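Let's turn to chain A:
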Amino acid sequence: MPTLTIDGQPITVSKGTTVIQAAEALGIYIPRYCYHPGLSIAGSCRMCLVEIEKAPRLEVACYSQAADGMVVHTITENVRLARRSVLEFLLSNHPLDCPVCDQSGECDLQNYYMEFGLYQSRFLENKIKRRKAYPIGPHVMLDNERCILCSRCVRFCDEVSKSHELGIVNRGERSEIALYEGRELNNAYSGNVIDICPVGALTERDFRFQCRVWYLNRTASICPGCARGCNIEIHYNVLRPYQSKGKRILRIKPRFNPAVNKWWICDEGRYGFRHIDASNRLRECEAQTADGVIPLGMETALKTAAAWIGESIEQHGKDSVGFFLSPELSNEDLYAILKLARHLGISKIDFRNPGEHPGFEDNFLIRGDKNPNRRGCVELGLYHRQRENGGWMAEEIKQGTLRMLVAFLQDLSLEPEFKAALVSLKRLIFVGSNSNATSEQAGLVLPSATYAEKNGSFTNFQGRAQRFERALVPLGDSLPENELIARIAAHFRMPEQPFEREQLLLDLRAEFPFFDQSTLDPPDVELAYQTTIAQREHA
Partner candidate 1 sequence: MEEIVKVPKQAEKGSGLTFWQRTYVPEIVRGLKLTAAHFFGNLAVHIFHLLGLWTEHRGAATVQYPEEMRGYSSRLRSLHRLTKRADGSPRCVACMMCETICPASCIYIVAAEHPDPNIEKYPESFDIDLGKCVFCGFCVEVCPEDAIRMDTHILDFAAYSREEMIWDIHRLLNNEPRRAEGIGQIRKMK
Partner candidate 2 sequence: MMEGLAVAAGKVAFSLFVLLNFVMLLTWAERKQSALMQDRIGANRASIFGFTWLGLFHPLADALKMVSKEDFVPAGANRGLHAVAPFVALFFALISFAAIPFGDQLWIGRHPVNLQVIDLNIGLLYVFAAMSMGVYGFVLAGWASNNNFSLLGGLRAASQMISYEITIGAAVIGLVMVFGTINLQTIVHRQGELLLGFLPAWGVFYQPLGFLLFVTAAMAETKRAPFDLPEGESEIIGYFLEYSGIKFGMFLMTDFVETVVVAGLVATLFFGGWQFPYLYRDGFHLPGGGILVLSQQVVCVIQVLTFLSKLAFFCWLSLLVRWTFPRFRYDQLIRLGWQMMLPLSILNVVVTGGVLLLLHR
């Protein structure tokens, strides 16, 4: 266990720890390009040079292992001079096209140059022209001129995605990043090379020129794409709607969480936000009448919904009403529905189980279960293995015992038995964010908010309940499901207070020991992905 001193602060670290890691543990940030905690060490950029006493010259902090009695100075005149020179070399062939570069604003070349740069260029020679702005995969653009050859992307493809598409070709000043012959950067995690690229060499095709990064707002969230529950940051632009043609969410970035997804997310999750601003979003309540579909005010619609449920219970008993839930609902939404069901005495609650058709799965992040909160449903006791797939509900509908259904989010008609059964259903209320075949059949449609538009938590397959924050105002009239439920419940003389967010959580924890405090991860903004830390340090 070596003990070393960095900038006057002593620290004891385990053997094999590098100086840059030890410094980070002390909260000292050392500039770097090629070093990334999730990748192997290359030591090629020379940006992290520090002064170590009794060493004949400056050493790279990312490759020097901590040794007992080591005294490190991360910021001395020599270090500054060295970093300035490194920057001068790195920029010698850089095109300095920050005005058109999507990275500007979160570019480490810009950030470090502000602190260590020379400011007065001494470069008189001609810059080497390279190939600019060409796609190397479905999601990634490459600009060889901007590249500083830190090799983070190469190492990512070799070590993390293990797909080996990228390499450095040619020698000397002719070196550049290139795809291997006949390949393209098309793996399930290709988007991460954009995040780890410290400069503007690799940029996102989807995000390209949509918005300058300093216009973006950021909110911590949880990816709803699969049961992994990767921690993400939603980047959205609401102040300048004209720039991205009305799209609010412009990109998703991974958020560091060592227990779940580390620094990475898959491409499916990265681009899984399109339904939020899609044209098929339900914006207002709708009712099916003899004259076709008519829009309703929220108040009227909720009143109607409550009246329908009430009538059905009154006339045909409590068993005539069923709730068909979705494992895409948050813990709070599910619990709110459970509360209402208990109040009304409704016991026919189930959700479709897509586990029968598992999706693509790998041994890294992507889970076959594409629902973010199945574990939550299980823990809430809503998941009945013996009544899988809700098929029994279809049977009851056909028999006429189940007369009314409140369906959440999912398209029931995808199930063959439901497709036939829905026709004989007397009344169907659909609660969801986007329209589908079921919403078109429903007698009453209540628009609900997407995960980016509400607060809540998902429980991932490991049993971590992870909270996510509201980034956007719900589109149109839509409301979070727990709020819709609370307002329907008000029509049944239920007080509002148990449906408030904090109260829901308290009750949830009290009733289900599983959801006790330790497993409810609050979104930890401090652990946001590395570039954000770098920006904060250098702001």
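As a selection rule, all candidates are chains of the complex that A comes from, given by their letters.
Convention: contacts are C-beta pairs under 8 Å (C-beta built on N, C-alpha and C of every residue); 3 or more make two chains touch, one makes a residue touch a chain; residues count from 1.
What you see is a predicted model; the values in this text were computed from it and never measured.
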item	value
Single touching candidate for chain A, where 1 or 2 all sit in one complex	1
Chain A - residues contacting candidate 1, complex	97-100, 104, 131-134, 208-210, 212, 214-215, 240, 242-243, 245
